[in-house]
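Got a structure here, written out as structure tokens. Questions coming.
A protein chain is absent from this complex, but the other protein chains hold their places.
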Amino acid sequence: MSEVVPIDVPSASTAVASTPVLEARALFKRYGDVEAVAGLDLRVGPSEIYCLLGPNGAGKTTTIHLFLGFLEPTGGSVHVSGLDVAAEPLESKRRLAYIPEQVMLYRNLSGLENLEYFAALGGRGSLAAERLTDILVGAGLPRAAVQRRVSEYSKGMRQKVGIAIAIAKEADALLLDEPTSGLDPQASNEFSELLGRLRDRGVAVLMATHDLFRAKETGTRVGIMRHGRLATEMSTDEIGHADLERVYLEHMHG
Amino acid sequence: MIKHIARKEFTDVVRDGRFRWCAALVGALLLVSLGHGWVQARQAQGELAAAQATAREHWESQGEKNPHSAAHYGIYAFKPRLALSFVDAGVDPYTGTSVWLEAHRQNDFLMRPAQDATAAQRIGALTAAHVLQHLVPLLIILLTFGALAGEREQGTLRQLLATGVGRSDLALGKALGIAGALALLLVPAAVVGAAALVVGSPGPAASPLARAAVLAGVYLVYFAAFVGLSLAVSAQAGSARTALVALLAVWVVNGLVAPRAAVDLSRWIHPTPSAVEFARTLEREMATGVEGIERPDQAATAARLMAQHGVERVEDLPLNDVGVYLQESEEFGNRIFDRNYGALWDTFERQGLVHEALAVAAPLLAVRTLSMGLAGTDVEQHRHFATAAEAYRRDLMRQMNGDLTENSRSGDFSYTAGPDLWAQVPPLRYDAPTLGWVLNNRLLSLLVLGLWLAAAVLAAAAGARRAEVA
Partner (left out) sequence: MLLRTVLRNERRLLAADPALRIALVVFAALFVYALANGMVWDRFQARTVEAARSGNAERVRGLAQELTDIANGAQPSSPFRDPRAPIVLGGARGAHTAVLEPGPLAALAVGQSDLLPYYYDVSIYTNESSFQQNGEVENPLNLMVGRFDLAFVTVYLLPLLVLALSFNVLSEEREQGTLALTLSQPVSARGVVGAKLAFRALLVVGLAAGVSLLGILATGGFTEAGRVLLWCAAVSLYALFWFALAAWVNSLRRSSAWNATVLVGAWLVLVVVLPAAINIAAGLLHPLPSRVEMITAQREASNDAVNRRSELLARYLEDHPEMASGVVPDEPGMAALTWAATDAVNGRLEEVTAVHDARRAEQLALIRRYRFLTPALLAQGVLVDAAGTGDARFAHFQSQVRDFAERWRQFFVPAILADERMTAAVLPGVPSFRFVDEQPADVARRAAVPLLVLGGLVVLVSVGAGVALGRVRGAA
């Protein structure tokens, strides 16, 4: 790992006023000699859509996995709604929804059965099948596909079941890892709309993405990660598309 | 081309850590079981030979007595351990080792070694034959399951076929490579076994080396069939994992399920009488005779003899009528024994046929039958010895009754014979059946094993031809 260049974090004016839902404090994750996350400080408040940008290996996915408790930090801490993930792994996961890059499901079960299972694991086993169907349809799955086996689904359809799982959980925060990769533009647009609706309900969204355009369109804030820490952070209101791209490239080569 | 594939496969296999471990384990078990079997067989044969000599000594030194008393005293026969029994103990632990040859009755073989063992020992007998029949096929499966399926998963199959290798050449090359790896394990074991046979044969047998050679051939065919079968499954299976699961299922059915299933099935199809029933029937028939086998009557015999010799009183006969009567009742008994024991042995053989026939589902059953047959430890060769011992008993009784008839007179109960007569009885000599006899008895198993080999070769060839490349 090269020496970390100190960066000027611009305009903290947009910093979250209320209590953050997702918070990383001086977070470190080391694999052998490699610092995947090196002193990350991050806060995402309610009704925020925070887009983490950065090249492959910048530590975006690691950060998300640290929030989920899939990994243990080597330094610092992660908090969900004020809960320390390390101390209360299950309670903090109860407040998180997660959509992985590739939503993989039980192929021999239907979309509805998958949703029923994961919703029940998430503590929402009381939801009736009709309600779950509505959630699936609301997430964009054709009603006819609800009862079909997942082995017949396209990637986009699986992704929608993943979204439905996240919606059904009614969590405080949503973690997304490259959610739109491999989706066609229309599906991506639908997806952005959906995120907007969740934000309106007060959900805090943390999304790792490569897609600068969508980050500008959908996000309320963007953070550019490099070498395991935030290189810069800005509000999307403050910056145009072209500016974002310029800043991004600057940080990549800087 | 085949040579290159075989060499690559050989190198690949031999460098595989899993193969080394498994081969070391199987090899060690094979050598230990061979050694243990050899030591045990030699020790047992030593004891049996000594006991047989002592029995003969007892017979010869029984002193002056009436020949019929000597017949009652009788002699014990001990079943010898044959030369190859150290490779495959077969049913030997479950057949008696000795039989008392006495007047009037055919006795059962007593002293089954298994009766001294525990239930725990019954689940885990280990002979070289077990290793060869069960563990070597498992090793073959582990070596072969990925041979084609694995290459397909790695994508090397496409590359290989792109070089212009014929598909059946590929399969043959793989088979030869695996055979080479197995040879590393099997050839030393075969050499050790043959050396043990030459250096210190544990017991007698007709042409033991020829039997050993055929035995080796039978196992080679069995292994070849397994290699072919595994290659066929590996070629057809969707993934290496599927191939492994399918082959393990085959192994379990072949080695565990089918043999035991055959036991109960054979008992259902050909039930044997209970010991009580058998003994009762024998007792009843001995007491009253059966249709066509009349029980001799002492008075009638005497009357017939007197008529023949034109005398009025038994005392005037030039022979002892009791001797004639005793021999007649021996012969009556022999026919009853032949009826009952013969039927029982025939039932055993028919049960054995059920085992042999089920070999179409599990080649192990054919190999096991042939292996025991060649080692001389199957039920048929036990029967062969039992028949020889019984024939010896009948000769012995005939001699004793003959002496009584000719050298004493009716009514003379004080007649005794001496060591001269005892020594005139030849010692029990047993000639084990010839190789031809064994093979002739086992044609069904030979046929089924041959069919398995043919089927495996065809399946492997067809599998390789039809295997999907990617």
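We just call them A and B in the order they show up, numbering each chain from 1.
We adopt the following convention: a contact is a pair of C-beta atoms (placed from the backbone, for glycine too) under 8 Å apart; a residue touches a chain by one contact, two chains touch by 3 or more.
Fair warning: this is a prediction, and the values are worked out from it, not measured in the lab.
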item: Touching the absent chain when the full complex is considered, from B:H104, B:R241, B:R339 or B:R409; value: B:R241
item: Of B:F19, B:F78, B:F337 or B:W452, the residue in touch with the unshown chain; value: B:F78
item: Residue among B:N66, B:T97 or B:T301 touching the omitted chain; value: B:T97
item: Contacts of subunit A with the absent chain, listed as residue ranges; value: 65, 68-72, 89-91, 93-94, 96-98, 100, 102-109, 113, 117-118, 120-123, 125, 149, 162, 165, 169, 175
item: Where the missing chain touches subunit B, by residue; value: 18, 25, 29, 32-33, 36, 40, 43-44, 47-48, 51, 54-55, 58, 62, 76, 78, 90-91, 93-98, 108-116, 118-126, 130, 134-135, 138, 240-241, 244-245, 248, 252, 256-257, 259-264, 266-268, 272-278, 280, 344, 347-348, 351-352, 355, 378-379, 382
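To be clear about the criterion, only the chains that are shown with their structure count from here on.
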item: Subunit A and subunit B: spacing of chain centres that average the CA atoms, whole Å; value: 72
